[in-house]
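With one protein chain held back, the other chains of the complex are shown just where they sit.
Going by the order they are written in, the chains are A and B; count residues from 1 in each one.
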Amino acid sequence: MRSDRVLLAHGSGGTMMRELIEDVFVARFNDEVLLRMDDAAALTLPPGRIAFTTDTYVVTPRFFPGGDIGRLAVAGTVNDVATSGATPLYLSVGFVLEEGLMIEELGRVLDSMASVAKEAGVRIVTGDTKVVERGHGDGVYINTAGVGVIREGLDLSSSHCRPGDAVLLSGTLGDHGIAVISTREGLTFGTDVVSDAAPLGGLVSAVLDAAPGARCFRDPTRGGLASCLNELASASGVSITVEEESVPVREQVRGACELLGYDVYQVANEGKMVAVVPGDEASAALEAMRGSRYGGDAAIVGEVAEGPAGRVNVRTSFGARRIMDMLVGEQLPRIC
Amino acid sequence: MTDLQAAWRDPELAKHLVDLITQAADRPIKLMEVCGTHTVAIARFGLRDLMPPNIALLSGPGCPVCVTANRDIDLAIELTHVDGVVLATFGDMMKVPGSYSSLQREKADGRDVRIVYSPLDAVQLAADLPDRQVVFLGVGFETTAPAIAMAILTAAQRGLDNFSVLSVHKTVPLALEALVNDPEVAIDGFILPGHVSTIIGPEPYRFLAERYHVPGVATGFEPVDVLQGVWMLAKQLHEGRAEIEVAYRRGVSADGNPTARARIAEVFEPSDAEWRGIGVIPGTGLAIRPEFAAWDAALRFDVTPPPPKEIPGCQCGEVLRGVTLPFECKLFGRACTPEHPIGPCMVSSEGSCAAYYRYTDYGR
Partner (left out) sequence: MCLAIPARVVLMNENQMAEVDIHGVTRTVSLSLTPDAETGSWVLIHAGFAIQVVDEEFAKESWELIKQIEWVDGDPAEVSA
């Protein structure tokens, strides 16, 4: 790789592009199918229904405490596949690179991706790269699509929640959003909070083993827990009540939210999973979560009830009740 | 103090205060939570549910974002169109609609609008960008005005001639007098803004009790604080007293913060101010003194925004005066929602309508 930065020529399909792909991408992903560099990856899938998902990652800054855009891109798509109760098997990766991006930085992003893919047991088998002019593209945008095979007999859906079900959360809220914003200009503050971006296929699998009646899984990414629960309540036509005291939040995240005037229920998470399971399977599911790699702080945070449909309530520590509303637009720091 | 913050959320203490309030509230009383942050705290902790039915809590005009006049937002937006200007603002102002646009929309259109947490960050921005003109949008009551005063003093001390402030700051006590004099408004007592009181102390409110026989209690923002404030008001009303008391003792001293007040007096002077939905309330504005004219954005730039216009049907003014409850507004939850806000009460993070919409099921 002769250049130290990405040039427009690297996207034009010629020898320079080939050099970029071979030296920088393929060298890191090192997958047998990918190495063939065919236009399409020819794969054999185990029998069964497949889960198929795609997501595009545009986070700025691309490196933040605890992770980077690459880690997000792989973990995020793995998690989306996992929420269907499928074992994630293969990923495609598509890059839009901005002219001038340092190869060294790109390398770090790719190393992250390779590392998470390896941990999740998922193979990156096909990809694409385009280069856009300087001033467009914010450094790097990544699209990942993922495919997996759904466990036999499983039919998870956000519309399956029933009154009496328990709502579980796999760990502390708000870590990712706060880690990212702590690096934003004009708002810098010192904190040890790091992004929680992580692949949760193993966690979901463990919960399914322990609680075969599980209704659905969802990862509370953009819009946080509030968006996630509001969507579940709406899709199932039920109401959900969250016990504020049960929700795990790190002290520092709490402090940062107070400082910025943020609602922790609306802050993004990238390594957390919400699971809704029948009430009598709740303890087993909790134990399974707590026993998995990223679920040590898991808790039962709420319960599903009749209605009104689509309503998410919070029971505050005095037994007073208020609504957990969804984020509108983006959360902005406030002083009022 | 981490424990102490939790202490002011103690459910046992909350229950104790609710019992006391229920005892004292022997007839229907209307209390106004002047400060938008109180509105949010009450909604967020579900305190309205805990109050006995005799107590009605009305939101007031204490959301400086909500009461910033259309014409002032239009002016700020017009400044973003000036070549070389960087408009720095608190996040709160981004989504508030002016007559035609909002800062957020202007930013999306490519204007240089940046969010800062502190006005000192805007001063530093001016130092870092010597070829640009940094204008800070100064919004807020007495809680915030000292910080902006310090920003101007710092810019002056550092000799920065590319920093200026567009001051739309307002003060609270005279606005409360306007409310008390408003025939449509009927308030039995004021839950006074805790952090405005941190700066000004209880004295500037005395006239409300002495001249108008309306009690007020300077109240903090944790659930126990709010309940304590309500209890002290209910007790006063029950006993036929009208005094200005301080519930938020740990945050408000008898003399407020004299240093902060001195900074305000050094940099600002009282002026008339237009409160959105209410109109001009004389003496409630803070204009930059002539000595600091060099840092006054209103004087530095010669721009003419288009004539201001209000949105037909918007009842923010009545909501801000406590005359109408948010869900009584015809637009609430229909044409006006957080996704498509018509007026500032719905769009501001501490606007009454937004608080009602987000945290309660009224009007849904």
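We adopt the following convention: a contact is a pair of C-beta atoms (placed from the backbone, for glycine too) under 8 Å apart; a residue touches a chain by one contact, two chains touch by 3 or more.
Here the structure is a predicted model, which means the values were calculated and not measured.
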{"item": "Of B:Ala24, B:Val96 or B:Val230, the residue in touch with the unshown chain", "value": "B:Ala24"}
{"item": "Per the touch definition above, residue among B:Asp109, B:Glu184, B:Glu239 or B:Glu291 touching the missing chain", "value": "B:Glu239"}
{"item": "Absent-chain contact - pick from B:Phe90, B:Phe163, B:Tyr205 or B:Tyr357", "value": "B:Phe90"}
{"item": "Sole contact to the chain not displayed, among B:Asn70, B:Thr144, B:Ser164 or B:Ser352", "value": "B:Thr144"}
{"item": "Interface with the undisplayed chain - residues on chain A", "value": "189-193, 251-252, 254-256, 258-259, 261, 334-336"}
{"item": "Residue ranges of chain B at the interface with the undisplayed chain", "value": "1-2, 4-5, 7-8, 13, 16-17, 20, 23-24, 35-38, 62-65, 90, 117-121, 140-141, 143-144, 146-147, 150, 193-196, 198-199, 221, 224, 228, 231-232, 235, 238-239, 245, 247, 249-253, 257, 259-260, 263, 350"}
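Just so we're on the same page, only the chains that are shown with their structure count from here on.
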{"item": "Chain A and chain B, separation of their C-alpha mean positions in angstrom", "value": "37"}
{"item": "Of chain A, residues touching chain B in the complex", "value": "186-187, 251, 260-261, 308, 311, 314, 316-323, 325, 328-329, 332-336"}
{"item": "Complex interface listing, chain B residues touching chain A", "value": "2, 9, 11, 14-15, 36-37, 43-47, 49-50, 63-65, 90-92, 94-95, 104, 114-117, 121, 125, 140, 144, 223, 338-339, 348-350, 357-361"}
